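Just one protein chain is left out here, and the rest sit where they should.
Right, chain A next:
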């Protein structure tokens, strides 16, 4: 029986939260690349934000020290139970070359140190936080609503394209660049001929939060940029610059390098950047871009934290406007799903694992059935993903329930998954026709010692051994028959 997990248990404690997807990529870069990246204060600030909470505190502790401090001095601050976390944090920082590699003294990378200091105190002349465009008297800059609508439209076009490719219908195609990226990342695959077909990892991708989806694609983009001989430092620092920009403000394209201008066009396709015209000399980052380094889940359910000013800029990269920022799904114990949405994308995503019953202008009603869930499982979506999608998008009314989703439904979805795993196949050899029971037992004993027996049947005097053990078992039998 699968155990019942409350959705709350999914949250890991702060100190154990998973590292950001970008960090492994950064770690794989050379020290030289990283040091060049660290020359820009905005990059340092963004990378600092991607670090875990403990690493951030350690960076801050070391930031204002002029000289290196002995390792022991810092270790005194660590409580014994936290030793492992502390060591891990130091390893992460050394891996990123934020911390200088030394076993006796702790000191930050001097470039990183001076740039982060500059980011915090302001000043300098690097212009790394984006040069604002001159005020244009003729035209008002696009408002935040325009930007949100644009980002949303772009992003949903991509997702919608993916979702509907599985059903054989093709809506508006995203641009060539996006299609290529989707193909590269194996989220979609060309299926005999030109039509792209969504893959199983593509289905999983659809159920992720917009924030994770965005980083998935950007990481692919970075890998691609490496192959296209683009300067990674310029690509990364442009992304980081975008993440520190202010929503609703216009920035000038003049200080950008050639690489970055190419990048700007690509990002416009993804909906990270808005421009009035392709030839425009100014651009505005959208919410997708300004929330790049915020660690909060950018899910529609987690709208702004109390309407704070900072919070307002971080609130959901809404999959739809304000109504959808709250959850929209009601799941009942009788497996019925009511989704209060008029968004075709959300309907399409739900359609992946739900049998639709009725559609109303603002409401979709469906059932979770064995067939519909099995269809999703066959597409490579896991039961956990379905459950987490349902719980992250649960309607506010559902949030009063504890546990959030009816336990029976959760368990049933997991059981449907287990159903698929009843048959397990393994390659191997069947040993039979033993002359005597003693022979059989003798060989079986030997095979068991090697831990290669997969199945045995004493009455029929045969057993099934795995492929790896065959050579040994065979040699053993030959030795016996040859010797005896």
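The definition used in the following text is that contacts are C-beta pairs under 8 Å (C-beta built on N, C-alpha and C of every residue); 3 or more make two chains touch, one makes a residue touch a chain; residues count from 1.
Operating definition for what follows: contacts and distances are computed from a predicted model.
Student: One chain of this complex is not shown here; going by its UniProt record, which of these names is it: "SRP9 domain-containing protein", "LYR motif-containing protein 4 isoform X1", "Transcription factor Tfb4" or "Trm112p-domain-containing protein"?
Tutor: Of "SRP9 domain-containing protein", "LYR motif-containing protein 4 isoform X1", "Transcription factor Tfb4" or "Trm112p-domain-containing protein", the absent chain's UniProt record names it "Transcription factor Tfb4".
Student: Can you say which of A:28, A:121, A:229 or A:279 touches the chain missing from this structure?
Tutor: Considering all chains, including the one not shown, the answer is A:121.
Student: Among A:61, A:200 or A:347, which one is in touch with the chain left out?
Tutor: If we include the chain that is not displayed, A:61 is the one touching it.
Student: Which listed residue (A:216, A:231, A:246 or A:342) would be found touching the missing chain in the intact complex?
Tutor: A:246
Student: Which residue, A:109, A:291 or A:410, contacts the hidden chain when the whole complex is considered?
Tutor: A:291
Student: So which bits of chain A touch the chain we can't see?
Tutor: 8, 11, 13-15, 17, 41-42, 45, 48-49, 53-54, 56-58, 60-61, 63-65, 77-79, 81-82, 85-86, 118-132, 244-246, 249, 255, 291, 293-297, 301-303, 305-311, 313-314, 326, 396, 399
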